[in-house]
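A protein chain is absent from this complex, but the other protein chains hold their places.
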Amino acid sequence: MIKAAILGATGYTGSELVRLIQGHPKIELLFLSSESSTGEAYSKIHPQFRERINIELQPLSIDLLPNSVELVFCALPHGQSAAVVPALLDRGLKVIDLSSDYRLKDPTLYQSWYDLNHPHPLLLSSAVYGISELYQDQIMAAKLIANPGCYPTSIILGLAPLLSSGLANLETIIIDSKSGVSGAGRTPKQPFHFPDCTENFKAYRVLSHQHTPEIEQELGRLAGEKVTITFTPHLVPMIRGIFSTIYTKLLKKVSIEELTAIYADYYRESFFIRILDQNSLPETRFIRGTNYCDLALRFDRRTGFLVIMSAIDNLIKGASGQAIQNMNISYGWPEETGLLQFAI
Amino acid sequence: MIKAAILGATGYTGSELVRLIQGHPKIELLFLSSESSTGEAYSKIHPQFRERINIELQPLSIDLLPNSVELVFCALPHGQSAAVVPALLDRGLKVIDLSSDYRLKDPTLYQSWYDLNHPHPLLLSSAVYGISELYQDQIMAAKLIANPGCYPTSIILGLAPLLSSGLANLETIIIDSKSGVSGAGRTPKQPFHFPDCTENFKAYRVLSHQHTPEIEQELGRLAGEKVTITFTPHLVPMIRGIFSTIYTKLLKKVSIEELTAIYADYYRESFFIRILDQNSLPETRFIRGTNYCDLALRFDRRTGFLVIMSAIDNLIKGASGQAIQNMNISYGWPEETGLLQFAI
Amino acid sequence: MIKAAILGATGYTGSELVRLIQGHPKIELLFLSSESSTGEAYSKIHPQFRERINIELQPLSIDLLPNSVELVFCALPHGQSAAVVPALLDRGLKVIDLSSDYRLKDPTLYQSWYDLNHPHPLLLSSAVYGISELYQDQIMAAKLIANPGCYPTSIILGLAPLLSSGLANLETIIIDSKSGVSGAGRTPKQPFHFPDCTENFKAYRVLSHQHTPEIEQELGRLAGEKVTITFTPHLVPMIRGIFSTIYTKLLKKVSIEELTAIYADYYRESFFIRILDQNSLPETRFIRGTNYCDLALRFDRRTGFLVIMSAIDNLIKGASGQAIQNMNISYGWPEETGLLQFAI
Partner (left out) sequence: MIKAAILGATGYTGSELVRLIQGHPKIELLFLSSESSTGEAYSKIHPQFRERINIELQPLSIDLLPNSVELVFCALPHGQSAAVVPALLDRGLKVIDLSSDYRLKDPTLYQSWYDLNHPHPLLLSSAVYGISELYQDQIMAAKLIANPGCYPTSIILGLAPLLSSGLANLETIIIDSKSGVSGAGRTPKQPFHFPDCTENFKAYRVLSHQHTPEIEQELGRLAGEKVTITFTPHLVPMIRGIFSTIYTKLLKKVSIEELTAIYADYYRESFFIRILDQNSLPETRFIRGTNYCDLALRFDRRTGFLVIMSAIDNLIKGASGQAIQNMNISYGWPEETGLLQFAI
């Protein structure tokens, strides 16, 4: 059994990691940190784990990590991860960072979208952006995996086959995404207070969401040229799920059957990508609690627009599940190990 | 007091009409029909009206309409309204039809999108499409007001100033709309069964929703030329509210301040349109239960796309409230009469 | 028009007061206070009031009250109301206090359930407990109305006819209440964070809720002897509504028809109390957004228990609506003035 630690274990991505690792046959949790709940038993903070996971929460101190730990999941807020990761790498540990700190290759983008100077910009080039389906080889070799954001995962997986095929007109890429509330994290704030949040729908950070550069970086790599997107995130009154509706045009005439075949071929070895047929559409409930990404394509003959729909669970494929998938790849285990749950 | 009737009074738009008329100072309900609940007291079907509205539900027979009735709201399913409206007009009654039957000017569009032959195509030209803010004069003169659909109301109000100004690039009009579940009506069906519907987000009728031709008809009138849209509706797990996110490009450089001024000027006499500033965004909860339409504009300097956001209550401004507003205009009363409620 | 002020205008009960007063024909708002948002326009905090209510929020200073104000609603947290009320009374103002500070007659109960010494215990005897249906005469004469809590309103209205009749066996009064989340107030806290709160049901403050002594005080008055209750509140994932299920035994055999007649007679002049028949049961949606209290009775012949069900909107009949109703009574206006809304 591989011994692992989670830094920042009491947030939603942290508790999802705990849950998924508990059901994983090859990995064992030895260390959980939490600044806000140091000294408490883990199940006191998350009573769903009563009688099963009673590890005492530790302060965020690398010196406290047991020697047998060889893998660390960082589920810390951005900024905090940036600071702690180098010491982990120095100690020879493998790191899967769920924050946004090591995702962007260009530190000036980090500076401009997060309003923070990156403390370790030289590390950025060696971090592997962990979309499991796209970077399998690099993930196997990586010491530092920058686990992607939830919106980016849904969007990059939806556009990767099209951009790789060179068929997309890059002039117009409009992405209208909708997220469940857990994406905003576990800290109570006014917009997520139940009576202000339920029975409500809204857009937020319109054209200015901090995931934008990460999406553009990856779409640019896939397209082989600079890509600029129009991105509007929205908040849906549900706990989990991201649904992205993507609008783009094609450079030449391609039938929907050909397009579907391009997608199917691109993902032919990807366990967690399901390409739906022309009679089906994604719904977040069908991937809720799972590591799946459901994709569907529709072509509008009247306007020439292609509509790509992508649904994932923001906390699983969009965060902790993909982290486990990346760990599986990294250790050479089947990518679906410990991730076979169905939506309930 | 004007005496009124509602045909199809037990659906959601019917019961919203009853509720709004009950609080209106100039109109009185004399007749309510329901095929499914004939003979029942109205408050037995909708117990929120207990002790206050006990009118007995009647069959859908025009002969039963009291002679003093001079105004009829048709809240019947499409197809049924088409059949009954001519007889109402023949009797000299004013008709506000909330179905989609008299909205399209071109009967071939009705045929192709609703899969029905229109039984009275000659009536289509005399019906006035009842977006209150756009057709005030025609509404005052009309005998038959075709009350707009919920999606179309949110979209047309969002685009009218822009299209009228001639600034929009009509090549790309992408409309991503999200609706609460009451828009699907009161009849129980599997997709709206609570456990299948809550905690879920999905698209439906992608590129094929029956409101498309109605939107294009009106946008075309405003633009002075044919307009084709890419329209994707989605279902949000909440009772009420429509939020439309509209993406389009401009034909020339215009600042967001100028655009906002164009919108403010266009709607300067429109009580129910609120143009938000650059620090605010619409949320459906702020218009829930009201006749308001909240609009906001954002311009993406990186891509050149304008994003227009529009929020209405689908059952009020998107249906019964706009019907009351049209009635007010029709009788020469202030348009906001009986519609001054705030969101709760 | 009577001129009024609201102290603590930005919480949920404060904004409900604003909303209800705006639709009331005989009262006008001149002053709104908020410690947290002093200097802001009211509609900036509650954008549902955009373009209609832009009063600037003031600090909580009685010296700032305009001289023309003659009525003050205190929607402050408990403890704060206790401190400010005497100065308002000294100035000759009429006060309707929505906090719990002046509800209990016995200051030692206040001390033991709220863990606070009451700063003005002598005022307690002159305050009138404002259950509108029970204390009409006292409310008319009162300078200080202590507006009841939400749970107490639902429970006292449910039990008043029975206790007044002397038919209840006071040995066993079990009250199982369920409340929507707005009852917890507008301040974000972990248990009311959307992802932790939706799709969840729980009990809280079991046998120790601070509304217990207020309920017992009033039931005791009605029964003419000391009453002790077993009270368990629960949290329901919905915004509004309280549903109380009350279990008690009868001292002698009475038919359900007789009991229903006793209730109907007791409330024969009460506009907002609706006694349901044996074919109907209360649901919170039928009173949501209204000042109604729907009541139903069932008798269990197998066990001899009477079950009383009571449904109210916690923010309206349980708080701000009853405050308006008390104001109406106090000024000699019909009690339903401004409160005729139906559930939407």
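Each chain carries a letter (A, B and C) given by its place in the written order, and its residues are counted from 1.
The rule is simple: contacts are C-beta pairs under 8 Å (C-beta built on N, C-alpha and C of every residue); 3 or more make two chains touch, one makes a residue touch a chain.
Just so we're clear, the structure is a prediction, and the values are computed from it rather than from any experiment.
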Residue among C:V69, C:L222 or C:V236 touching the omitted chain: C:V236
Hidden-chain contact residue, picked from the options B:G130, B:G158, B:P213 or B:P237: B:P237
Residues in chain B touching the chain absent from view: 12, 180-182, 186-190, 192-199, 237-239
On chain A, residues whose C-beta touches the chain left out of the figure: 16, 19, 22-23, 47-52, 198-199, 274, 276, 280, 283, 285-287, 289-290, 294, 340-344
Footprint left on chain C by the chain that the document does not show: 172, 174, 176, 178, 180, 196, 198-204, 206-207, 228-230, 232, 234, 236-241, 243, 245, 247, 281-285, 288, 298, 300, 302-303, 305, 307, 309, 311
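Operating definition for what follows: only the chains that are shown with their structure count from here on.
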Taking each chain's C-alpha mean as its centre, the one farthest from chain C: A
Whole-Å gap between the CA centroids of chain B and chain C: 37
Rounded Å distance, chain A centre to chain B centre (Cα mean): 39
Chain A-chain C separation of Cα centroids, rounded to whole Å: 46
For chain C, residues contacting two or more additional chains: 198-199
